[in-house]
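For reference, the structure is listed below as structure tokens.
Only one protein chain is missing from this complex, and each of the others stays in its spot.
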Amino acid sequence: MAETAVTLPSPDKRPWLEVGTFLTRYGSWLALALLILVNLAITPNFATWQTLNVNLTQVCTIVIVGVGMTLVIATGGIDLSVGALMAIAGALAPLIFLGKLFPLPHPLVGIALAFVIPLIATALLGLFNGWLITHLRIQPIIATLVLFIAGRGIAQVFTNGNLQVFNLPEFQFIGLGRLFGIPFQAILMVIIVVTVAWVLRRTVFGREVLAIGGNERAARLAGIPVASVKQRVYLISGVLSGLAGLIVIARNSAADANLVGLGMELDAIAAVAVGGTLLTGGRASVIGTLVGALIIQLVRYTLLANGVPDAAALVAKAAIIVLAVWLQRQNYR
Amino acid sequence: MDSTRLKLFRGIGRYGVLLALIILIVFGWLRYENFLGLFNVLSVLRYNSMFALVALGMCFVIITGGIDLSVGSTAALGSVVAALLSPYGILPGLLGGLAAGFAIGACNAFIITRLNILPFIATLATMLAASGCALLLAENQSVSVSYDSGFTEIGQGDFFSFPIPAWIALFVYLLGSLVLNLTSFGRTVLAVGGNEDATRLMGLPAGRVKAAVYIMSGCLSGLAGVILAAQFGAGQPIEGVGWELFAIAAVVVGGTLLTGGVGSVGSTLVGVLLLGLIFNILNFENGLGWISLSAYWQSVIRGAFLLLVVSIQARLSLRAEEAT
Partner (left out) sequence: MAPLLHMHGISKHFAGIPALREAEFIVEKGEVHALIGQNGAGKSTLIKLLTGYYRRDAGEIVFDGRQVTFTSPQEAQGAGISTIYQEINLVPYRSVTENICLGREKRRFGLLDWPAMHQEAKALLARFRITIDVRRPLMAFPTAVQQMIAIARAIGFDAKLVIMDEPTSSLDEREVEVLFSVIRQLKGAGVSVIFVSHKLDELYAVCDRVTIMRDGRTVQTAPMSSISRLDLVTTMLGRELTQALQERPSPQPESETAPPALAVSHLVIGQKVRDVSFSVRPGEIVGLAGLLGAGRTETVRAVFGADRSDGGQVTFAGKQNAIGSPADAIRAGMGFCSEDRKLEGIIPDMSVRENLTLALLPQLARHGIVDEERSRAIVDRFIQRLGIRCSGPEQRIRELSGGNQQKVLLARWLCMNPKLLILDEPTRGIDVGAKAEILHLIRELAGQGLGVLMISSELEEVVEAASRIFVLRDGRTVAELEGDSLTEQSVMTAMAHGSGNERETAHG
């Protein structure tokens, strides 16, 4: 093998590989571009500010959670608890700023705490996931299943299952606000995606994450602190889930522990998978996750805007997931 | 190698769940009146038989080292199809539900064994698809079952004063146990989970066995859907959310390794009953009037229980590892 490799000048001069590599790397972008073109042609009023905003807000929370999921999956793990953590953050925040947990000296303090405390709570729960996985060596899918089952229950117990309605523009800026006409949550999403993509590519932490997903035993023998890296990854996933939970309740002006983040784990995993991150770990693309989520959302939008029922869009989503993962397999040998 | 210690750990792993179930039953019997009363026992069995069926399919899938996330929405689809066909009688309803389950199972089998896609992702996709199909068929609402054709008997009826769904579950579990232990198919299922490559190189039909396991899981979920429709008098397109994870929890609590290769049908049943009883005991506890725990505690307690079981299992297997 090696000898043959030497005689070839460089890999990018092999045309048959070039097409494959191109498709693996840019296939999802291509699909996204195609979707936009199709929509421009057939969907009425597609190229409007309104459409963009609708689609962006739909996709924001999925992407934010998906970024954390991408890191988790890159280490070869999975996090099923993200939806439940969203519910917990979403249940906690109103309890705090409505002053139900403890008296507030000043409304603004309440709002600040309503951001900080839920995020700390979900960070700790994420850390708990990581602890189960690294110290008790429970498989990620089971370890996070614990909070998947119990987490929403905890949120429901907090609120007694009641809907908490509120109107608090300062808090709701995270979900409803705009900067230069762009929804604030979209800006937040872009910042998170860019930051984490950069972290994954350029920092020691990012390299360690990928090394652990690629070969955990080898990573340990190369001196990488496997347990600590994994714990941090689940912690990040927890924080991002909490943030997504806050955005959801801010957007709805109401927190419903029964519904916030319901099914989010699957949406996020789907976005990661369509985005080209290897589900067995070791290869990850945060930008890919963004594109994956956009593709799934756009397909749904296209179908809905053209009069296809939402249920049928589910079937289409299933087909996209299978197709995307299958295509990746074809190019990855 | 300290094999007696190893055996001891295994024994605790295997019979610990049974012990926990017995303790829970004794606890309930001592604490609550009517806990072991006929009515309560039968209704617990009637209600949990659906979960038992789904968990059995999941058990086989997990033994092969796979996972099936589509069971819940497959059951929902099964219930819708069964409800739609219920006016034509028991048999069409039953077969319809089974066929729906078979179809989803076959999709899973195809995607996993032919397209070589990870079971997790494949069944995640079919979960969405099944749910979409159920909603389309039911036109986004629950579908009433016909009461004239006798279809509801499958869920509500008794046979020798024992609930029919429990009969079905019992029969299927006996069959499942027989298949796993005494047929070459069953042994191949265990072998595939233990080391798939080796099984393939040994010349065993690993692919076909895996396919069969997913189809089986689909059919059992379809059957659970039929019972669901019959028991509640309606096909429920949005039921079944979270069933897959409940089933996984039951299988894991029963001591089946998620990595595949080790598992038991009987322990899975014990796992289902254990998780089911927690809910039942919660109801009784509320009935006593000392405390009032909302139904929301159910999932918290289930989660805590799952945590307890998996941590004990993890401890035991770490020790067993050290003992070798």
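Annotations
Which chain is which? They are A and B, in the order written, and residues in each are numbered from 1.
Going forward, contacts are C-beta pairs under 8 Å (C-beta built on N, C-alpha and C of every residue); 3 or more make two chains touch, one makes a residue touch a chain.
The shown structure was predicted, so the numbers you read here are calculated from the model rather than taken from an experiment.
Screening A:Tyr26, A:Phe166, A:Phe205 or A:Trp326 for touch with the missing chain picks out A:Phe205.
For the options B:Ser79, B:Asn108 or B:Thr188, the residue in contact with the chain missing from this view is B:Thr188. Note on the undisplayed chain: of the listed residues A:Ile174, A:Ala197 or A:Ile224, the one touching it is A:Ile224. Within the complete assembly, residues 1, 3, 178, 181-184, 187-188, 190-191, 194-195, 197-205, 261-262, 322 of chain B touch the chain that is not shown. Residues touching the missing chain, restricted to chain A, are 1-6, 8, 10-11, 14, 16-17, 202-205, 207-208, 210-211, 214-215, 217-225, 278, 282-283, 333 (touch as defined at the top).
Just so we're on the same page, only the chains that are shown with their structure count from here on.
Taking each chain's centre as the average of its CA atoms, chain A and chain B sit 29 Å apart. Across the complex, chain B meets chain A through its residues 67, 69, 111, 115-118, 120-122, 124-129, 131-136, 140, 241, 245-246, 248-249, 252, 258-259, 294, 296-304, 306-307, 310-311, 314-315, 318. For chain A in complex with chain B, the residues that touch the partner chain are 78, 80, 132, 136-139, 141-143, 145-154, 156-157, 160-161, 262-263, 266, 269-270, 273, 279-280, 309-315, 317-319, 321-322, 325-326, 329.
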